[in-house]
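For this depiction, one protein chain was excluded, whereas all remaining protein chains were kept in their positions.
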Amino acid sequence: MAFLSAVSHKSDESEKKRSFLPYLLLLPGLVWLFFFFLMPILTLVSTSTKTPGLGIGEFDQTYRFANYWDAIVNSRGQFFRSFEYASIATIMALIIAYPLAYAIAFRSGRWKNVLLVLVVAPFFTSFILRTIAWKQILGGQGIGFKFLTWLHIISPQSHLTASAFAVVAGLTYNFLPFMTLPLYSSLERIDPRTMEASGDLYANAFTTFRKVTLPLSMPGVVAGTLLTFIPAAGDYVNAEILGNPQTKMIGNVINARYLQIVDYPTAAALSFTLMVAILIMVTLYIRKSGTEELV
Amino acid sequence: MVDASTSAHGDIKLSNLTKAFSDFTAVDDLTLTIPEGSFFALLGPSGCGKTTTLRMIAGLEEPTAGSIFIGNTDITHMRPYKRPVNTVFQNYALFPHLSIFENVAFGLRRRGIKDVKEQVDKVLDLVELPHLAQRKPLQLSGGQQQRIAVARAIVNRPALLLLDEPLGALDLKLRRQMQIELKWIQTEIGLTFVHVTHDQEEAMTMADTIAVMNEGRIEQMGSPADLYDNPKTAFVANFLGQSNLIKGSIESNGSESLVVNLFGQKVAVPRARSSARDSSILVGIRPEKLRISPETSSASGNVLTGGIIEDVSYIGVSTQYQVLMPWGQELMVFEQNDDGVPPLDKGDRITLSWEPVFTFGLDGSEDANAGSELHKDEEE
Partner (left out) sequence: MRKARRWFSRNLIRIYAVMGFTYLFIPVLYTFAFSFNNSSKSNLVWRGFTFNNWKNPCGAPDVCNALGNSIKIGLIATAIATVLGTMIAFALGRYAFKGRSLVNLLIFLPMATPELVLGASLLTMFLNFGFNPGFVTIVIAHVMFCISFVVVTVKARIASLDPRLEQAAMDLYADERETFRRITFPLLAPGIAGAALLAFSLSFDDFIITNFNSGNVNTFPKFVYISAERGLPAQANVIGSAMFFIALIVVLLGQVVQRRRKVS
């Protein structure tokens, strides 16, 4: 009965104009992604099996797949640490961001847009600058550290920075907006009446959340956790600024191999392994959570 | 813009119009003529193809086969913006970023008309909302948006105005009021209106001619009274109001009327009102045409005895009875509460009777329930 009822909707799908126009629209962007995303990944793969040549920074293609074995064995600790830190940071970010997104979506009234802007605004201070700020705040000289010792929450001998705790906290902090925004947009789409209906049907606040709100916001949870986990697993800046030699992540290894040791094959092998590992995890995760239509 | 948008006028002719999607046929070989200046309603349940038909006339859907003419102009494959056809969309589709004035002026501006302001003001007067010209659509109530949607379409003086469930989003009272208003506007400006709806009451109030659609085909077409009093199919009988349809067999075939055996009782059906093809027949009678009386009293006309009242609903102006007949079928009876006699009670044994002229006969192969469940779904 609607102009776009189920019946005519089908027609919209099957009858979207068929012409060369969509390809024309796609062409420039896809060409860009082909040359500057796919090609580099292929180059990366080909570099990963090379061995050092005569000069520094020169490598010959010898199809040495053992590069992968060597690289993974030598850096397995950092690999596991990366995924461990990234997982903890993702869960922490979810715990912090969910009520935040919920409050913005349902309890902010006319301040909604302002609060949304405030979530993104710290980007412009630069995340490096903010990470350094954390280091200074929580460092031995910092006001945060002094405040906490004055409150006797920590002893003056302890240190907060240069620790695994600081790295995970930094990761959590830095990717919080990436968690909050998708959560917000999926929460915002929920009709508040569904929650009222749940309350009407004898569910208490907690049950309503567990049975209605949370399932309906799952697309946001999935998108948010991905947008947090992926960059966190590949990050090295937080470990660099807030960590110590025992908290190095795989990103630190790859970065050093590339830019300091100039060992491109190992760096490439590690990068590709990281990419594949993350893609496998992401695919399994998306399958399991049943929200395939993400993009 | 060279086009038919101003020149073409005349009757609308759909010939063999078909729309097939990959998995089903929405409109199946539809042929019909809509006279110029008439108020025409396409009535049917959702999925019956009425909206697809409308979209094909508007140019928003490409027909699989067949043709659409306005007068002598073939518009079958014309782009929507070249057609002298305007649409009042369901939920109105007012442009949220433009003022009411600019919404109404939109079509005039696209056609390069000179005296935009004058025409817009005139049509806003017609819908009695001139004071809202500078507002944005979101600031208007549902009823106001509805009128602006009508104004935005009729300001272009199209040869044909399409209305797609235009009143569906309004509450009952407002809907009744808008029905009268739309009818008035149509008479005032004399355009051809094609109105798509699933609301039979709405179609009957407004339209001169109703086409009842089902599964992509027209079941029956005619004036509201014609369709109601003399339905030709069980679907029409059930979708347009309610009907009691009783299976029977024709015993004798007189020149004026047929004698039909209904589970052992004999009734007369006017020959002209029967569309039975052989001796098998469905005898139809509207609930308000039935008279109900205690078993003991005498009755005239067509008479069915042996009923027991199963349920009584008192609705003020009338009382509705549900009567169980000896052969196990339930019949509906509406009695006007105008005779001062108190309603009968549940469990009473009664006799039903009616004037034979009100009887209609459907072909016995029809499904007696066709269209009845759909109807209830749609009413919500």
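Each chain carries a letter (A and B) given by its place in the written order, and its residues are counted from 1.
Just so it is clear, contacts are C-beta pairs under 8 Å (C-beta built on N, C-alpha and C of every residue); 3 or more make two chains touch, one makes a residue touch a chain.
Predicted model, so just to flag it, every value in this text is computed and none were measured.
Enquirer: Could you pull out which residues of chain A are in touch with the chain that's been left out?
Expert: Contacting residues on chain A, toward the hidden partner: 3-4, 12-19, 21-23, 25-26, 28-30, 32-34, 36-41, 43-44, 47, 57, 96-97, 99-100, 102-104, 107-108, 113-115, 117-134, 136-137, 139, 141, 143-144, 173, 176-177, 185, 226-227, 230-231, 233-237, 241, 251, 254-255, 258-259, 264, 267-268, 271-272, 274-275, 278-279, 282, 294-295.
Enquirer: List the residues of chain B that touch the chain left out of this view.
Expert: Listed in rising order, the touching residues are 1, 5, 58-60, 79-81, 85-87, 89-91, 93-97, 106-107, 110-111, 134-136, 138-139, 152-153, 156.
Heads up, the rule we're going with is that only the chains that are shown with their structure count from here on.
Enquirer: Based only on mean CA positions, could you tell me how far chain A sits from chain B in angstrom?
Expert: About 56 Å, centre to centre.
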